[in-house]
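Written out below as structure tokens is the structure these notes cover.
Note that one protein chain of the assembly has been removed; the remaining protein chains are unaltered in position.
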């Protein structure tokens, strides 16, 4: 049975909610449930002026919003959900996306009314526990990264990147330094150059060495008084640790610029090396990657940015300040506590619902557990790398262990067989594919990130499937083009979707 | 991917829970989360005697209980769940089982700590709200049935039947009347005769008329001083209302016996006729059928029994009594409030978790909504009956409207095609089958109960599939024997399972 | 009416197909004088979700939740921490809103879970086979007595004085109607169980002896000799376990020779819930007894393609097939509670269950020592698991109420069960689980001291 659109099964006369009818309530018969706990005001309980006070702006025409009863609604979304693959269904080895287990305790904690049912503008005296959560999480983030402080309000990783770059720009402006260029490695996430551009910078690429790391010599050669910052991902998007990170930072600092670290891969090293010790000035942390908040099919994210001593004065508003009497929330630009803040990036104080989840995760693992997390994540990736490198080309496999991701290329595939075919064939084996065609620096890249949450038995199953498909790809098995055959849909026509966009129901 | 048994993927060294290690906590480092809210006593906080105090009964040998980490556990059960059909996935038209929507508000309410986190032996002063729930639900049940009172503690429908029959027996014994026989219609649920037998009665059948109802003349002929009670289901298991119920009750009462009504089908008439008005002395109510508590793959149930004035003094313990000061719980047999109670049927006070759900449902629908519930349930069943009776034999279709169930037989199917084949073919169309081979009085019975929770669109889809399969059954389509082909499993060998029972993992 | 999908337009169209003028007309078989043509008077009409939630919340706030007090109640229902993932998983619609798996091809989720549950319970109890669950411990206990009657053809049951008094009452009530003999005496306040005395009572009429382990006073004893005595006399030994966590530390009844082991599974996964729904556990040591067992059984088999699968089996024992000759009138189990128990057991595993039991015992030892220091209080038990009996110099019923008045839920007064003035009412059963903190124990000690002063 195919599940129709809600527009096809619902109508504007059906609803899955009830509202008290004033008449019913006035009659008293419908008021039962309200006894003892508050009642809805009735029409005769106060003087209502005639008509409404909508200023003549009544929405008189139907706008065609379909409704369903509650049973139909539950069934519609339950059925839709069953067409999804998710980490709860199996391994989800998307390199650089980090699909790890989302503990259910976190969900429970986030729903405690003392967190979920607070308005962001309540008086500070009524939200001390919530501010305490922000402060406690901040303490962990700062401790784990060895930095001076953290800006908690960015709403996702890319927003955090923007925050970091704006902080850097504010710091440069404060010293009257109008540098115009940001250097980004070829292998960077697309967000890095996009962020730099949005912050008003010109973007230049830094080349990579043959072994997949930043070319220090080339970088040093390019550094100069026009360079505001270097954006580096470490571990990098090839799944390798930047061995010369400290030297890079030193060179950047010597040139008067700042080091921005893309923290997307912090989960590979948490508890084992502190970015602050490597000379990083700013780094965003994707709470969902390192600290297990749910992805939810594409968000919401949360991207706190840890900052060095040099950048802290320029951090955005608002922030929490601990005083003897409790916690204050510094929200105003003219507050004496924030004379140099670059300003506000969004309404309110950040992704509280993600903070509670991340804090519950961090406390559950503790300092010892988080260290084991990075260890197991790296162990799992190396296990996949070594068990597959005889049938799949591992471009940097010879240079040593990888970090939390195993990177393969399509070298060795028969003519006409592509990374895409291998990925779709994995679906038929019951697995979600790895990240395809990223990083761009490797041809037909396949970036496999198992995370620490997979058992050896699952990895062995996955490796067996991957090896068997790789053999077929090398042999030029034509049937790979037909995959997937066992999914809810066969391959979808993305070209058609873009050429003739249908972006809303038009029935 | 097939999901292995937990015994095949787990081991005795893996666990998905953590416990505070006294050593860690004593060191202080692990105590973070406990700050401010209570800490686990540490080894040095009190004098622990050496060793344990298990009296030498330590369980020293491994007993082979496998464990999984939390991610593996979530995945194991998520995958298992996806092999289930459920009301959340589609129509579940099991006649006599009543699969209706389970509102999510009920689940939320049942989990309020003030209900879910109460010990049954807490002092009464600390559980007044819980006793209030029992009292409020009891008030509704009594009002909707027109009876004198209700025994809330039975744990399921069959337990309620037992409660009702024991109450009757206690009432008879109290008047020194040792009647030995209970009369049960041929079409009764199997629980009826089983219950009567367990309560120490001989069971005799009452025949049915050609139009599927109790034969009043035959019943009157059988009544006599040896008959303790008659157990009748109304609406009956053929989906018909017992038109002569009042006459039956009068005859039974005139013979000095009691009328037990199986309330499994009360959902068909709730809000439209009160069993008390029909002369019923005792009736259990399956809270999951009429009042939407979840089935949970086979329970838990809850079977409160409403009782007439004549039976109330003999109701079992415990029960709630309302006083000026609040609610009392009468638990002891020697309590002056219960001099004639027949005793206790189970520990504690009944299925509280189901009471909160049922009450939330009842309050949501209210007296008007419950009446609409029975109306829509009967409307849906008659719609199916009339839309299918030209291709499926409806043995009692000519006698008038049905109640909440449409009953069909296999008359007209080609030789060699059975009700089972039709049912399994429905699975391949994406639907759960109806009840098969019940009631026993109709050959190859198919009992379809759509409930009030299905939309017309869903019914039309279901009817289309049912009609098309019925046509194939009439034509003798051999492929029906192969169904289901699209389910997680093909037909399972039940004979093998019974012949060589494997009831526990033996690996 | 948010749960009803039909619109008035739908209703009219459907009535048209049926050929009836109105929904009321479909109820023509109901005698007109008894038919209610409008909502019952005096009852509220439908209400919004918000209004219902508000009303139920107000009722819930009139209770003192266990989490909001130092909490020490046991006596057949135990408060343990239930991992959040348990509740998440049992709320999967495919589990929550499924029916009994009568169509096994589309119910393998429930069926495999039940097979795993049966296997887990069997191992926990040291038995060969367990069923797919029953209503609760007390009814499972009674079913064990009737099963022993069927196996031995003897209708006398000897109950230990340490059996939970509600279980005793249930058995006495049912026995009276079904014609069984019950031999039972109220407990005396000794440190030891009555197992030795029970062995002496077994005779040729005895169908079974029923013991609880740990018993209502928290006492534990070796039942091996009692099992031997039963077997020598042709009787069965039935063991009742109301606190399954204990078996993470204590030798199982099956290992000691119990023939039928039943229990209350509430402690794992299910929660307190003010007494229900709970989870009856039922297992037998000898697989030959399977056909006399009550309740549902899930068994392994294969499908038409030879794939492993699971079905409900041996249903010829059950009421829907055998009707008045069934082994029980039960036609349901406690499926969702069994799922919760099984998920919790899977999360624990043997390692976790042992750790949980050790933590319970450690804390109980600490508490027993501390409370025995309160003037006037003595601890009865030498051996115990996570629950023990305190003898106090007053009627413990009032003591419990006094402590509740101070916000402390300090235990279960035995006077609630044995109000006979023979001294039993001067005792308090205290349960200590992993949810108890050091502060809680100190608070209980101080409150006890205050109330006894």
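Every chain is named by a letter (A, B and C) in the order it is written, and numbering of its residues begins at 1.
Going forward, contacts are C-beta pairs under 8 Å (C-beta built on N, C-alpha and C of every residue); 3 or more make two chains touch, one makes a residue touch a chain.
Bear in mind the structure is a predicted one, so any value in this text is a computation, not a measurement.
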Touching residues on subunit C - with respect to the absent chain: 2, 48-50, 53, 81, 83-84, 88, 91-93, 347, 434-435
For subunit B, residues in touch with the removed chain: 11, 13-20, 24, 29-38, 40, 68-72, 74, 78, 103-105, 107-108
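Here, only the chains that are shown with their structure count from here on.
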Furthest chain, CA centroid comparison against subunit C: A
Distance from subunit C to subunit B - Cα centre to Cα centre, in angstrom: 18
Two or more partner chains touched - positions in subunit B: 70, 74, 78, 82, 87-89, 101, 103, 363-364, 366-367, 453-455
Numbers and ranges of subunit C residues touching at least 2 other chains: 1-5, 43-47, 49, 51-52, 55-58, 83, 85, 87-88, 93
